[in-house]
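Supplied in structure tokens, the structure appears directly below.
Every protein chain except one is present and positioned as in the full complex.
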Amino acid sequence: MSGTCETIMASNQTLFSYVLRLADDHLILSQRLGEWCGEAPTLEEDLALANIALDLIGQARALYAYAGQVEGKGRNEDQLAFMRYERDYQNLLITEQPNGDFAHTIVRQFFISAYMDPFWRRMESSKDEMLAAIAAKASKEVTYHLRHTSEWVIRLGDGTRESHERMVEALDDLMMFTGELFEMDAVAQEMLQSGVGVDASDLKAEWQHTVQTILQEATLELPKAGHMQTGGRTGRHSEHLGHILSELQYMQRSFPGLTW
Amino acid sequence: MYSQGLIGADGQTHEDAAFLAAFQARIDAEQKIEPNDPMPEGYRKTLVRQISQHAHSEIIGMQPEGNWISRAPSLRRKAALLAKVQDEGGHGLYLYSAAETLGVSREEMTEQLLSGAAKYSSIFNYPALTWADIGAIGWLVDGAAIMNQIVLCRCSYGPYARAMIRICKEESFHQRQGYEIMIALCNGSKEQKELAQDALNRFWWPSLMMFGPPEGDSVHSNQSMIWKIKRFSNDDLRDKFINASVPQAEKLGLTIPDSDLKWNEAKQGYDHGEIDWDEFWRVVKGDGICNRERLKNRRRVDRDGAWVREAAMAHAQKRRARMASARIAAE
Partner (left out) sequence: MTRIPDKHAQHASQQSLQQAAWAAAAAVPDPEIPVVTIADLGILRSIALDEEGCIVAQVTPTYSGCPATNLIQQMVLEALHEAGFENVRVESVLSPAWTTDWISSEGRKKLRQFGIAPPTETSNSKRALFGETLVTCPHCGSGETERVSEFGSTPCKALYRCLACREPFDYFKCH
């Protein structure tokens, strides 16, 4: 009896980690996109980036709420989103990379969307009902993110010499963070085996195909894959995350335990 | 607020008497003037000025609130604020398009904003210092905007009036959300309530100034009234706003920072203390704490984005050329 019980506990803990890291990805990325507010190259793009950020924060909220439920310790979405320390955040490194110029933001979003698009589509058939439901909503939204960023990759790659050069630099800078997208650690493996999670390693071919098709139209090339950075899933981040958190958590840390 | 856009407006017009009389007859009959209709040059210019300054206000207004997106205290508030700022940008876009129906381009209007030739509402030159300011802005600034816009829904120029009807609904949603932030603060801890009171103290008077100075017998304003671009005096709208806001403040348990504020039984409305019009003119003329920063930000964003816009144009041209040659090849 106690053995069965422990298995359930363990897999609950794994599910919690799995959902939480996905939530972290979306929160941190939306925090980054939110920094563009009022700063985009056109008013139309200002609205588009805000919209993508809104989608991501909406997805993050659903995921945090669910993570809190799975954990069963009464932590709500805000406690999970705001009240943890740097090393406890498990987002992918690429999501926390600075906005840089518009080319960097577009490439970052394009790389991630090209990954999340098939990810959410597969998650729709997860055995976990809640994750499947969140995926059904998110997969519609990320399809748009992928289309929007693809259009910009093509415009900027094909546009002027300057825009082309900026895109080359952005691709070079961000390439080393793409390996982490496809990693399968013990948590992801266990979730895959129980029919809850997605086999991220299996998304690589589709990702490469999507990215290369668009880059080709943009007269750009995917840089050679060199050493890939890793660590987000174990809380070993770049220096950027701490600064993101210092803004994100400012109110909750200054006034602990209040309702807003 | 948008009547601030009429400050210095040149309502002069050069058409002959018969044309003006016929136009006035349409206005008096409450017929809407549409883009393809003949209209006096002064009418057109006055509208361009007002609508574009309204649009600029929406765009500049994204800055004080955008300043709090990364620090919003909960995920729900963060999402709501992000959506609100997006709404304001959308309002700006909508209004630029409405002004374009009068034969002015968005590029021209943007140029006027960046050069400092065009103004925007004075309120956005005040800083959003604390989270409570986001509540106060939604409650009071969007509230004041609604007071103006409800009247503008009956403006004689069709596209502007219709734009106002739709935008007004969204502004009401903003105001509701802002007030809800204030409720949460006032039901919260002592320090939260102090934040709320402090925000009210700083935003009350600037909100009253949004309606513009008392007009007296100002000619320009009269011409706008006759053309039914404007339908109430600044003081009338300000009074309506005060009468609506005082009970809301009482419900929150907050004190309006005006010791002369008193209910006047005879006029069934509030009498208020002296507004510091020197401060108003100082801020309108560029000496508010944020004026320089707000404009510099817009100029920087415009500069930084130039290469993106050039690239988009270059790509569109190449695409057109490729499609054209593909068509020729097919024929």
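Residue numbering begins at 1 within each chain, and the chains themselves are lettered A and B in the order written.
By our rule, a contact is a pair of C-beta atoms (placed from the backbone, for glycine too) under 8 Å apart; a residue touches a chain by one contact, two chains touch by 3 or more.
Note that the structure is a prediction, hence the values are computed from the model and not measured.
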{"item": "Per the touch definition above, residue among A:C37, A:I134, A:L156 or A:I244 touching the missing chain", "value": "A:I134"}
{"item": "Among B:S52, B:Q177, B:S245 or B:N291, residue touching the chain not depicted", "value": "B:Q177"}
{"item": "Residue in contact with the excluded chain [from B:M39, B:I60, B:A98 or B:I242]", "value": "B:A98"}
{"item": "Absent-chain contact - pick from A:R147, A:R236 or A:R253", "value": "A:R147"}
{"item": "Chain B residues that touch the omitted chain in the full complex", "value": "34-36, 76, 79-80, 82-84, 86-91, 93-94, 97-98, 100-101, 158-159, 162-163, 165-167, 169-170, 173, 176-177"}
{"item": "Missing-partner contacts on chain A, residue numbers", "value": "43-44, 47-48, 51, 53-59, 61-62, 132-134, 136-138, 140-141, 143-144, 147-148, 150-151, 154"}
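The rule is simple: only the chains that are shown with their structure count from here on.
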{"item": "Separation of chain A from chain B, taking each centre as the mean of its C-alpha atoms, in whole Å", "value": "36"}
{"item": "Residue numbers on chain B that touch chain A, as the complex places them", "value": "59, 62-63, 66, 69-79, 82-83, 85-86, 89-90, 92-93, 96, 131, 181, 184-185, 187-189, 191-192, 297, 301, 304-316, 318"}
{"item": "Residues of chain A touching chain B in the complex", "value": "27, 31, 34-35, 37-47, 50-51, 53-54, 57-58, 60-61, 64, 77-78, 81-82, 101-102, 154-156, 158-160, 162-163, 166, 247-248, 250-252, 255, 258-260"}
